[in-house]
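Missing here: one protein chain of the complex. Every other protein chain is in place.
Right, chain A next:
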Amino acid sequence: MGDTDDFYDGDGTMESLPTSPEVTYNWVDITTDFFKHIQDLQLGELLHDGNLFGLFEAMSAIEMMDPKMDAGMLCNRGNPKPLNFQQAVMCGKLKIENLEPSEIIGIIDATVACIVSWLEGHSLAQTVFTNVYLHQPHSIIDKPLKAYCIAVYKLLDCIRDCINKAQVFEEEDFLPMGYGYRLGSNLQSGNTYDASLEVSEQKCISMLREQEEELNKKARSQEDEAELWAALAARIRFTRMFYQALLLITKRDSQSGADCVALLNGCSEMMKVIIKTASKGTQPLENSDSPNPMGFEPMINQRLLPPTFPRYTRIKPRAEALQYFDELVSRLRHAWKITSCTNFHTALDFFMEFSRQRACILSRSALQLLYLSPSPANTASMAQSNINSPQGQRPQHAFIEILRESIKSFVNPPVLNMKPGVGPNPAVREFVENFLVRCVRPFAVLVQVCGHNRARQRDKLALLLDDFAALQEEADSVDALVSGAGSPPRACFGTWVLYHVLRVMIAYLLSGLELELYSVHEYHYIFWYLYEFLYGWLVSALGRAEGLAGDRKDGKKAVRKKKRSRPYAREGLMCQVMQNMCGGYFKALVAFKLQGKIRQPQSEFDNEAVRYKHRFAPLSVLTPPQVHYLEFCEMTQPLQYENPVILYVAGCKHFQQARTFLETITTPDQEVTDLLKVAKTNFVVLKLLAGGHKKDSTTPPEFDFSVHRHFPIIKLV
C-alpha cells in the first residue's frame, strides 16, 4: 500500500510555504538605546517617516499579543508542539488498529462536533482537520475507522459542493477554503498524492455498507459488547445514508426523489440511536480543548492560518452537535417538500417561510438546489450571459416555464394561452418571450436572496429593487403592445410584476424592524408607509389580478366561476391584517409622541427629512413612486393637533379589526397565532391608554419583538 511510504518532511501533511531566499543578517542589539531614545518623544507623538507612513497606516496593523488579533499567540503557550500523524503513531499516542468500539464512537462523535463547528462558519483547518486521523486515512488499519475517515472526506467535499453551487453564503456563514487538504480526491498519505487511492462515490458507499454489516455481525455475536457495536454500526449507517442523500440533493436526478426521502428518514432514525448512545463513546477530558482524548490536536494547523485569522475555535460541545445534526436532517426533510411546490408563488412563500426559521447554511443551500437545477444562482448568471444572444440559440430554462405558469395562473393574459399560429402576430409573441427571458434573472435572484441569511437579505433586496424597476417598464410596454392600439390596455404583466415589487418593498421595510435597525422615534413613518401605501397597494394588486384572471372565464361558465373560491382570499386577508396592525402602531406612536413618551433626538443633530430619505431610498426608483418626506409631513400634519386619546382609540380599533380578520381564518398557523396574540395584547394596552392610564408619565413604552419579529407588543413600564 502506498500508505507505508516513509517519506516524510517536517510537520504534518501540508505543503510547506515557499521559503524565502536565504538572507543573512548581522544583528546588533539596540534595546537599551532604543528605550532611552524614545523618552525624547512627547506623549502621543509618533515617530515615523512622515510622507510614507502615518496614523492611518498605523491603525491597520495587527496588534501582537492581543488574543483577538494574534493567532500565533496560542501556539506558544508553553504547549509542546503538536504531534503529527506519524509521530503520534510512533510514540503510541494514536492507535491505528484494534481500537475499542468506545474509542471509535468517541472519535466519530467528536468529528461530528467538528463538522458542525465548520458548518457554523469556522475554518476547516481549525475544526475537522484537527482530527489527526484525517491527515492520513489510508494509513489507518482499523477498518471501520478507516472507512469512516475516508467517508468524512467525501462528505466534506459533497457539503462544500452543495454550498458552493447554491451561492447563498457569506463569509460569516461558511468558509470554503480547504487549506491544502485535498477534499475530493482524498489522498493524504505522507506528502504524496497517489491517484491509486482515489475513492469513488460508489466505492465509498460500499465500503461503509460493508463495515455496517461487519459491525452488525459483531453486535450479534458478542453479547457483552453488543450495544457498543450496534451503536457504532448506527454511526456508520448514518454516515452512509447522509452522504447518499446529500449526493442525491447535490446531483439532483429527478427519479431519485423517493430514495432521498427514504434515506433522510433513515438518517433521522439512526440519529435517535446515536443521541441515545452518545455516552458510550470516550468523552473529552475535563478542561481540555480537545474534543476527544485521542486523535485530536486543536493546534495542529494553527501555523497555516493567515495572519489576521480568528484566534481560536472552540469546538461545539458534542451533545449540541448531535442535536444540530438531528435538526439538520429534519430541515433537509422539510426542504424536500419544495419539490412538490409547482406554483412559483407557493414556492416563493415556502422559501420565505424556510428562511424565517433561520435555517443553517447547508439546509438553505440544499433547498436552493432542490428547487432549481443546478441552482437559482446558476440560472441567474446564465440568464445574464445569454440575454443578448439571438432567440434561436438561447437555452431553454426550466425557470422560464415556471414563470410562464406563474403569470398564467396569476393574471391569465390571453396572449399566453393562444396556440401557435393563432392570435396575434409573431412579433407580439416574440416580444412576450423576450420579456419572459428578462424576468429570469431578477426572479432567480429573488429566490437566491431568500436563501441568504436574514441580515444579508436586506441589502440584497434593495439591490434587487433596481432590477425590478427595469422589469416594470418592460412589463408596461408589453401590456401596451399586446392590447394593441385602441383598446384599453389590460395590465396583466404589469400587475404581476407590481405584485412582486410590492412584496419585496414590504419585506425590505419589515426587515429593518427584525434587524433592529430603526430607532423608536423612527417607527412612526415606517409603519405609516406600510399602513397608508404598501399594504393597500398590495391588496389592490391582488384584487386586480383576480379580476384579470377571472375576466376570461366570465363569458364561458359563470356558474363554475362562482364555485371557484378566490385564490388569493387568504393572502388578501393577511394583507389587511398587516395593514391594520401597522395603522394601529402608527396612531399609537403619534399619540406617544404627543404625550412626550418617546425620546426624540437632540434637535441640533437631527434631521428627520434626511433619515426619512435614507430609510426609503431603495424604493425611489420604482413605480408606484416613492412618497416623499414633504408629502409625509403634509399628510400627517393634522394628527399633530389631535387629542392623543382619540388616536389611541383609533389605534385600538385597528388592532380590533386585525383581530377580527385573524379570527376568521379557519386553519391558523403559527404566524396567525402569533399575530393574534400581538393584536389582542396591543388592543388592551391601547384601550388602557385611551382611558387615561399613565397619562402623565413620560417613561417611554417598550416594544417587545419576542412574539413576532416584525410586530411588537407595546409594553408600558
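Operating definition for what follows: a contact is a pair of C-beta atoms (placed from the backbone, for glycine too) under 8 Å apart; a residue touches a chain by one contact, two chains touch by 3 or more; residues count from 1.
Convention: contacts and distances are computed from a predicted model.
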Next on the checklist: Which of the following is the UniProt-recorded protein name of the chain this complex doesn't show: "Ufm1-specific protease 2", "uroporphyrinogen-III C-methyltransferase", "Large ribosomal subunit protein bL19m" or "Sm domain-containing protein"?
Outcome noted: "Sm domain-containing protein"
Next on the checklist: For the chain not shown, which residue from A:L41, A:M90 or A:I646 touches it across the whole complex?
Outcome noted: A:L41
Checklist outcome for this item: Across A:R209, A:R303 or A:R611, the one contacting the chain not displayed is A:R303
Item to check | Sole contact to the chain not displayed, among A:T31, A:N425, A:S603 or A:S706 | outcome: A:T31
Item to check | Sites on chain A contacted by the missing partner chain, in the whole complex | outcome: 10, 16-17, 19-20, 24-31, 33-49, 51-53, 57-58, 60-65, 72-73, 75-77, 303, 307
